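Removed: one protein chain of the complex. Kept in place: all other protein chains.
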Amino acid sequence: MTVDLNKLHAVGAIAEAAEGKWGMVIDMDLCTGCQACVAACAMENNIPYVEEEDAGYGRSMHWIRTERFWEGEYPEVKISGYQPMLCQQCGKAPCEPVCPAFATVHSQAEQLNLQVYNRCVGTRYCANNCPYQVRSFNWRDYQDSRVRPEITILANQFNPDVTVRRRGVMEKCTFCIQRIHKAQDKAKSEGREVEDGEFTTACAQACPANAITFGRIDHPESLVSQLARSPRAEHHLEELGTLPRVTYLKEG
Amino acid sequence: MSKQISRRDFLKLATAGAATTAVLTGCGPTSRFVDREPYLKMPEYTYNGMSTYYATTCRECAAACGLVVRTMQGRAIKVEGNANHPVNLGKTCARGQATLQGLYNPDRVENPVKQARGAQLSQETLDWNAAIQIVSDALQNTDPSEIAFLMGMAPDHLFDLVSDLANAIGAPAPVRFGALGMFEARATLSKAAENLFGKVSMPFFDLENADVVVSFGANFLETWLSPVAFTRGFAKMRRGNPERRGYFVQFEPRMSQTASKADEWIPLRPGTESLVALALGRLIAEARGGAVPAAFASIDPLTVASDAGLKLETLERLAQTLVNAHHPLVIPGGAALGQGNGLAAAESVLALNALLGNFGLPGGVFVSPLAPAQDAYHRPASAKEMADFIAKMKSGGVKVLFIHGVNPVFEMPKQFGFAEALASVPQVISFATFPDETALAADYILPDHHGLESWGYQRAVVSAKPVLSGAQPVVTPYFNTRATADVFLAAAALAGGKFAAALPFADEVAFIQSKLAGLVGEEGFFAAPEINSFTAYFQQYGGWWTNDPSLATPSAASAIAKRFTPAAAEFTGEGEFFFLPFVSPTLGEAGANKPWLQELADPTTTVMWNTWVEMNPETAHELGIENDDVVQIVSEAGGVEAPVYLYPAIRPDVIAMPFGQGHTAYGRFAAGRGVNPADVLGVHFNEAGDLAFAGMKVEVKKTGKKKILSRLESRIGVYGEGLEKE
Amino acid sequence: MADRKHHTSHEEHLREQRLMLDPMPRGKMNEMVMEAMHTTSWKFWLVFGLLAAIVAYALFYKWGVMILEGLGVAGVNRPSYWGIFLVNTVFWIGISHAGTFISAILRVFKAEFRRPFTRAAELMTTFGLVQAGFSIFMHMGRVWLSYWLMPIPNQRQLWPNFHSPLSWDLLAITTYLLSSTMYLFLPLIPDLAMARDRTPDGTWQKVFYRTLALGFRGTEGEWTHLRNALNIFAFAIIPVMFSVHTIVSWDFAMATRPGWSSTIFGPYFVIGALHSGMGAVVMVLAVVRGTMKNMKYFIRPEHFEAIGKLMLIISMAWAYFFFNDYIVQWYGGDKWTKELLHWHEAGPMGWMWFAMLIFNVAIPWATLWNKKWRSTPWLIFIVGMLINVGMWFERYIIVPISLTINRMPFTWRLYQPGIEVWLGIGTLAFFILLYMTASKLIPLIPVWEVQEGQMAHSLKKYGRETVVTVSELE
Partner (left out) sequence: MAEEKSILAVFSDIDPAADAIEQLRLLGVHDDCMNVISGIPVTEAMLGRPSQWTNVPRLALGGAAAGFLVGLFLAFITPNMYTISVGGQPFTPVPPAVIVLFEMTMLGMLISTFVGVFFDSLFPNYRPMHYVPEISDGKIAILIECLPPDEQKVRDVLKQLGAESVEEAEAQHL
């Protein structure tokens, strides 16, 4: 039995020393901004599209988006790297304590930042408080066939491992927790540990440039841990002390 | 990394594969599908709560990426890459991911219909027997020379079947076309290879082993030839060698997504690509010392630099970089070839590679191998050949036209007059899966299955190993559709005589087996002693490929000795702007009907759901144009109107537009959305007969209208709008 | 100062000016208050009908549409997840502060001018909180599950998360709503008894007053209990009031956002609330005085004058806190905070930032220093209205405009209000409607308190000067 660090009020230590941490490394030098991860994520997680007007008004539901900024002036202009931005699964997530309904919580088993859809009442406080702005809100009933008749057919594709969210509910990247559980269940039934690289998230699986690596960051020998030790590694908005679980490898 | 999951998947696949064998040997076509049934009544081989994975081939473009589709209770749930497939090694692009939204698209052609060239999809459904009768009658009652087949770039097995049929009955060989091929200028590249290597082939660029890559317009990270394969190669080039990060330079008038990943983007004047390549060659030769080879002798780098709008130092520095490189590689492609002098550009770049001495070396240039069971390389029709075909249609030389897998009414520039030519064909039979513009203009639509419901094979275009990628249905057909191959087989059987003799196959699978027969016993990813086992493995592993690369080394001598008469490209049109259409990296040629592809942000502009016009902010400022102002792009061929995106990385004398939107049909997500830049293009070819799509100059006219583009990015945060600092 | 030119005696002048020195027999005063309640012109019903229609359409119909279709019909987006809903919540809670301020703080400090309008102000507290509640419920994505936020035993075995400022908010607002309603009701009991006594038998009003008066007669015991309770309330409700708006400010200040994370937000919000609340009080008093019968006797320029002084002080305090917040943020020089401040002033909504300062500071300072001006009902009405507009702007700047700027510039986006404008208009109409209804049902003037005050006031001569003296009755 392990000591419950929570009970000891050892706040920082929880995130640092926790077991079972999953993490991700994204190599921005490799990311080509091709959107395969976005499409894969949408297909895996039953993410609704919101159509032109809402999409242009900041209501797109992407759980992962590639950000890009310009550097310099023509002709010395360049794109300063594509940065896929997704839930950083913070060790100390600012979104969690502000939810009055305990709808977004820290999971002890996977050390992830969970969103419990059916607890969510839609105050959107978590989204306001997310420094990474990676939470998306169901502004309408995008997946209801009474609102969108085409869903009747499109829904054949829906992943039965992932629920469909209705209006008024916040959602975000889950690190494909359904895949984590599936792999863990399988490993357990075979009486072994989940092996590094045995499975991966939908985005990492699709990424043609192999820019995304997923795995256990509490296992120092895992690929993701090795990559995270790269001198190019950095965390986004690290100064906030959110202990993000996504490491970015800078260009150069 | 994903090796583990694949191994487990393949265990499942093995079960499915073995089952398929039993099915193949025993039953007729219909029982080959996993039924889509209510959850209470499970289809065979599926277990409640358990996924079944099927290997197949992606049909969103012709690159032949291997897929493993996760299905559950008879529904296709998720597309994953086939980790063993040499083309994509388990990876997919966004279009491949969204193929499921094509499968379960609300706007598919659900039944065979008598379309009668109506504006809307006809409601007059036929039964399949009547449909087969119609095809059979058309085959029998028409003079073979007046039968024409127009096929898309995929699938290859259907093309082979139709070729065999045409060959046997004495009809002209089927014509193959696709907008991607047109915008890639494939014919130009293969023509250049033919001219320099003396062999009809596709050159193979070994991106992953190169360490300095210079690309002239090749948009290989987007849609060019085989984007997933190239993106993998790019990643290896960049970071594969822990000692040295690959260096990448792109010459292109507009920063494409590919160029945005370059360490140096060099915006050269459109049409000067061949000059710059030759000048680089001369500078390299001079830097190395010794004689300048013939190919580069007559060029003056200083003049070239000023013609191309570049600094000579840039070229000199780049030449030095290439000289110092261990594995330099220069790639021609995209808009560089879609010029009046596109062939010269392709040839000069190949010559430059020859000068760099990378032929046949890792990170260099090779000749692509032929796919397994392929006799010779067949490239798709060039625009010139399409123009000839259209002329034949117009002159009444075609009485019956079968169209499958291509939508030329949308994809070809209007000026070619395909729609008018279609009107002079008495009978047009379309096999379209979706009610696209061409299908609506047909007399009958006899819908083919979606790619994920189909059998077939596809040859990889870009692969060091010869790959024949296999396709099998992962789900039972959702609608009342039928495989076009089966329709032809049934029609031929019905017609009897030479038709039946030409296609003596019980069904599509029997035909495919006949094509695979030559591979039985061959050493490869798997080997099988007899055809049924081979077919089963073929479906199970998603195709067959050799274990080792079989790349050929072209001869450098002839390339380097070719004498060029360097000249910048000629441009047609009166306008002051070079016009640069490019294929939308997210939509491709046919993605517009998939809502999630529409909602993907264009990588460089982040625009969603629409067409835009890219313009340099300085130019726009001079013209008094702002973001979201709708402008009219006018050429000799016509005009289109679209809102402006002030794009910081485009030459001030160039405007660019994405191709992929502007459908008038093709379902609710595509129709009436955006405009088609092909409408602006005139009928001009390069020396290889490819369309000089980037060889026009256009005018830009203000309309006074505004249309807010939906962008994922923030205009405030990215461009500082509303935050101007004093 | 008093005008003695026409040789009206100073004493007479004082009596004319001051309600407390202008006593009226209790019976007469009762009659005046009852008459004010019962005199209803067609104009009242016209406005009433109009407001009822607006409430039915803008508040309930539009809200229904929003509940059915989702918040997409509003203008909220990423990153402005909160929008006008929270602007209105803060605004209405701010309005609600004036009632408590006037009737509790002024009661504690025995500021006599408060007497005629404590009830009018307390009604604003309760009705303002009702609108705040509406606004906060509207804002929720799944309002039908809002009871999940209550700390009640439930089958989910899940209690609210008390780490969340929203949970604190819920407790604080509930406490404040309940206590301010009780605080409204307690001093109302004697007046309800008065109304009961003056209402004929057999009418529904009789039943209404009889029920609500609870059998109050005015025995010594009843008065003692009441007075005791009122004293406790007056003291205890003040910290509750401060806590409410402080906690509302913590909804923002606890967030890890540039511009919001500020330690001065608590007092800054409280003073802002009082600012808008006092502005609203003068508006209400001016309207009541102008439209209701006999009210010119009860509400006199002296009252506007006194409130005007308070408004001026509060405006100065607000400016002080504003500057305090601003300079600390500015001086810190954090990249994102600088962007935010720049966005406030120079962004497309920069005009609002300047309008806020003009309405909240410049105009009150320019007008309220003048005793004559601040005694003029219509003028101070306009000042009060501008302050309320200014304070609404302030909340708009804090919520949607500040939400535009976060640490991910890729997501910065302007907020364009949608259906929430209707809903906001609906709450305003509902507030006025409730107020109008109340003005017809309960005595708007606390007669017994005015009587008590008049009893305590007298004039006394010191040498040649006649001055007002107040005796401490308690």
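Note that the chains are named A, B and C in the order they appear, and that numbering of residues resets to 1 at the start of each chain.
Going forward, contacts are C-beta pairs under 8 Å (C-beta built on N, C-alpha and C of every residue); 3 or more make two chains touch, one makes a residue touch a chain.
Only a predicted model underlies this, so the values are computations on that prediction, with no experimental measurement involved.
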item: Chains in view that touch the one left out, judged over the entire complex; value: A, C
item: Candidate in contact with the missing chain, chosen from C:His163, C:Lys293, C:His342 or C:Lys440; value: C:His163
item: Options C:Thr40, C:Ser146, C:Thr175 or C:Asn324, residue touching the unrepresented chain; value: C:Thr175
item: Residue among C:Leu46, C:Val108, C:Ala236 or C:Val328 that touches the chain left out of view; value: C:Ala236
item: Sole contact to the chain not displayed, among C:Gly49, C:Gly64 or C:Gly218; value: C:Gly218
item: On chain C, residues whose C-beta touches the chain left out of the figure; value: 25-27, 30, 151, 157-159, 161-163, 168, 171-172, 174-175, 178-179, 182-183, 185-186, 190, 193-194, 196-198, 210-211, 213-229, 232-233, 236-237, 239-240, 243, 247, 448, 451-452, 455, 473-474
item: Contact set of chain A toward the excluded chain (per top definition); value: 6-7, 9, 11-12, 14-15, 91-99, 102, 104-106, 108, 243
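What we mean here is this: only the chains that are shown with their structure count from here on.
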item: Chain with minimal offset from the mean of all protein Cα atoms; value: A
item: Approximate Å spacing (C-alpha centroids) for the pair chain A, chain C; value: 44
item: Separation of mean Cα positions, chain B and chain A [Å, integer]; value: 32
item: Sites on chain A at which at least two other chains make contact; value: 57-58, 65, 67-69
item: For chain B, residues contacting two or more additional chains; value: 712-714, 718
item: Interface residues, chain B side, partner chain A - complex; value: 1-5, 8, 72-73, 75-81, 88, 90-98, 100-101, 103-106, 221-222, 227-228, 231-232, 234-235, 238-239, 245, 255, 257-258, 260-261, 265-267, 478, 585-586, 595-601, 603-604, 606, 608-610, 616-618, 648-652, 668, 673, 708-714, 718-719
item: Chain A to chain C touching residues, read off their complex; value: 54, 57-59, 65, 67-69, 85, 94, 97-102, 119-125, 127-129, 131-133, 136-141, 167-170, 237, 240
item: For the chain C and chain A complex, residues of the former touching the latter; value: 69-72, 76-82, 139-143, 145-146, 148-149, 158, 160-161, 163-167, 170, 251, 254-257, 403, 406-411, 413, 416
